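For subunit A:
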Amino acid sequence: MIFNIYDFTSFTQWIDNLLYSNLSPFWALIVEMTLIGLVFLLGYALVGLFLVYLERKVCALMQNRIGPNRVGPFGLFQTIADLIKLLLKELISIKHSDKLLFNIAPFIVIIASFLCIAAIPFAKGLHAMDFNIGVFYVMAVSSMGVVGILIAGWSSNNKYSLIGAMRSGAQIVSYELSVGLSLITMVVLAGSMQFSTIVEAQSDGWFIFKGHISSVIAFVIFMIASTAETNRGPFDLAEAESELTAGFHTEYSGIKFAFFFLAEYMNMFIVAAIAATVFWGGWMPLHIGGLEGFNNAMDFIPPFIWFFGKTFVIIFLMMWFKWTFPRLRIDQLLTLEWKYLLPINLINVLIMAFLVLMGWHF
Partner candidate 1 sequence: MVEEIQKTIDTEEEYTINMGPQHPSTHGVLRFVVSLKGELVKNVQPHCGYIHRGIEKMCEKITYPQIIHLTDRMDYLSAHINNAAVCLTVENALEIEMPERVKYIRTIIEELSRIASHQLWWCAFGMDLGGLTCFFYGLRDREKILDIFEESTGGRLIQSYNCPGGLMNDIHPNFQQKVKDFIKYFRKVLPEYDQLLTGNVIFQERAKKVGYISKEEAINFGLTGPSGRGSGFACDVRKRAPYHMYGKVDFKEVLYTEGDTLARYKVRIDEMWESMKIIEQLIDNIPAGDYAVKMKPIIKLPEGEYFQRVESARGEFDVFIISDGNKNPYRIKFRSPNLVNLTAINAMSKDHKIADLVAISGSLDLVIPCMDR
Partner candidate 2 sequence: MTNEQLKEKILKLNSSAAIAEGKTYLTVTVPSSELYALAKTLKESEDTAFDYLMCLTGVDYATNLGVFYHINSSKHNHSIVLKTTTADRENAEVDSVYSLWKSAEYHEREVFDLLGIKFKNHPDLRRMFLDDDWVGHPLRKDYVDTINIVER
C-alpha cells in the first residue's frame, strides 16, 4: 500500500521516484515544484476561505448571533460568494499614488505568507521542504510581510494608510523579537531547528508538558506576540477601523484588498500551525509515556487530523481574543513588548537552558 494516511513518506517517495525515473532530473524538479505549487495554491485558497467563514461563525458565537446562514448549508458558500464579489469589483486606481509600489504591495504580503507554508509539516512526511533551519527560516520569511504593508501604506498617498503602516512597522519589528525568543526557548529544549526533529522529539509528550514552567511561559508569550505580528485581535492597530478607517489597506479595492485579507488569515493559520508544531507536537498524537493502550488509541487518529485540530484550536483562541478584547494603544503595545515580554522572555530562555542542562524536564 503506497498511500497511507498515517505516514505520507512512502507516498511522496513514490511520486518522486516516478518522476525521476521518467524525466530528466531538471524536468522532474520543475514538475515537482509545479505540483507542490498548485497544491499549495489550492490549499491556500481553501484554508483562507474556510478561515474567513470560521471567523464569522466564531464572531457570531461571541456576539449572540447566528452568523452567515443563507448561502449554502450553514452559510458555507458565503465566503465563496464574497470572493466572487471581490473578484468582480473595480480596482480603483488612486491619483498621485506610486502606481508600481501600490500594485506590488499586496503580492509581497501574500508571497511572504506563501513562503512560510513551505516549511510547515502537515503530517508525517507531508511537507514541502524539511530545512535543518526550519524555525529560523519561518521567522525570517514571515517578517517580510511587513515590507509589503509599509509599501502599501506609503504608496497609497493617504495619511491614514501611512499611520497604519508605520504602526504596523513598529509593531512587527518589536514583536518579532518575542516570537523569535519564545521559539528559541523551545529550540533550546528540542536541540534542533528542524521541524521534523522537533515533532519527532515530542513523541513521548508534547513540549508544552515536557518543558513545564518555561514552556508554558514561552507558549503564552508566543501567542501574544504572534497575534500582534499578524495584526489581529487586540493588536490590530495597523488597521484600527475606529481610528484609521482601515489602516494600510484603506485605498485598496477588489482583489488587491482580498489579497491583504487572505494574507491576514493565512498568517494566522501559519502562526497557529507553528505554535501547534512547536508547543503541541504538530501532527504527533497525544502520547503519555508508559500508557501503551492510550497511546495506541491516540495513534488511531490520523496525524493530519491532529495537526489541523490543534491548529484550529489555536486559531479559535486567537479569534476569541479578537472578539472579546478592546484594542491597545500604540504606546501600550510597545510598553507591553519592551518592558514586559522581552525581559520575561530573556529570563525564560535562561531558565530553559538551565532546565535542559540540569535535565529537569520530562
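Basically, a contact is a pair of C-beta atoms (placed from the backbone, for glycine too) under 8 Å apart; a residue touches a chain by one contact, two chains touch by 3 or more; residues count from 1.
Quick note on selection: all candidates are chains of the complex that A comes from, given by their letters.
None of these values were measured; they are calculated from a predicted model.
Among the candidates 1 or 2, the one in contact with subunit A in this complex is 1. Across the complex, subunit A meets candidate 1 through its residues 59, 62-65, 159-160, 163, 167, 234, 236-237, 240-243, 245, 323-332.
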